[in-house]
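As you look at this complex, bear in mind that one protein chain is not there, while each of the others sits in place.
Coming up: subunit A.
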Amino acid sequence: MALRVIYKSPLKWTYNLARAQSTMSAFEIQHKTPLIKKQSVIPVAMYGGRNAVTMLPGGGIGPELMEYVREVFKYAGAPVDFEVINIDPHSEESNEFDYAITSIRRNGVAIKGNIETKSESAGVLSRNVALRNELDLYVNVLHCKSFPGIPARQKDIDIIVIRQNTEGEYAMLEHESVHGVVESMKVVTESNSDRVARYAFEFAKKNGRKKVTTIHKANIMKLSDGLFLETSRKIAKEYPEIEHNDMIIDNCCMQLVSKPHQFDVMIMTNLYGSIVSNVLCGLIGGAGILSGRNYGDHYAIFEPGTRNTGTAIAGKNVANPLAMLHASVDMLDHLGHKPHANLILDAIHKTIAEDHLLTPDLGGSAKSSDTMNHLSYTQGLI
């Protein structure tokens, strides 16, 4: 473990050494950080009907997209005040990041781009993952719905992907017991599997969904994925009106690209969720469209669905603003500002489906700013 760190960057090693002497080794940092944090609730920041929301623009195209969100909110008159916190991706210090977490604790709700973590030293965790673990956002929901007016491989898809968000392969427990042999742990707990399954079935019940499919690889990982599968079967018995079946991840991917309409609500562990959501996004038009929602018991974070930074197209005015806008619509929905959410949704619909202002990633030639101007303009008239 330590050897690898030295190999990659001697400078960081001295830094880690200095820190390790005062506190813990990188190994200990990983292994002594519990996965589930106990939360204490504080009142949500909503005053006079206006909500305070933490905004983490993140790296790549994040800042541009957030600018668009703020512009649209201004036109729509959405009663939301943003607290913007920028996190420097190169810094190893975690002050700003800790402040961001504190801020989300205070506000209860956040909208975020993808936060880059440039550091590769073992002590510095991926900040996206750390954020979810720290706030215990145990479920990620991605609503994959075909969008009228966007060219895509498959039509009329309507699938909910519900993903365990805090453990599994993302437990970040890796070590090198013998030189040249690295072990990475996948952690599945009954309590977390239970929470995710329950969320999925409750969601299905509330939204009139018919079927829940558990995605797993229990034929190989008989204990870990087995536990996940068993738990979801157990919960399924409490919801007899909802059909439950399961599918192995490799078969699932094949079915997704050939016959996606058979799926309704899907639940899965962390890594499979990441793969399946990217497959689905690809099927209906790419990374720039869908939004994802992360929920815990007390907090909610909204972000673009595929969690890509888009560093390559940053500053070129070609990024698709839809994903972040959809995330902001989800956020307004969550906060209970339905009229404003619908207003923005209508405007998006009109811009894409009726006026066909598409950015290059959807095969159009419009600049991001054109789409945005048009969107705001349409909205101004509604």
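Here is the rule we use: contacts are C-beta pairs under 8 Å (C-beta built on N, C-alpha and C of every residue); 3 or more make two chains touch, one makes a residue touch a chain; residues count from 1.
Keep in mind that, in the parts below, contacts and distances are computed from a predicted model.
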Record-based protein name (UniProt) of the chain missing from this complex, from "Isocitrate dehydrogenase [NAD] subunit, mitochondrial", "Cyclin-dependent kinase inhibitor 1C", "Chromatin accessibility complex protein 1" or "Molybdopterin synthase sulfur carrier subunit": "Isocitrate dehydrogenase [NAD] subunit, mitochondrial"
Touch with the omitted chain, as defined above, among A:P43, A:G180 or A:P240: A:P43
Contact footprint on subunit A, counting only the chain that is left out: 42-50, 52, 74-79, 81, 83, 99, 102, 105-107, 346, 350, 354-355, 357, 370, 373-374, 377-382
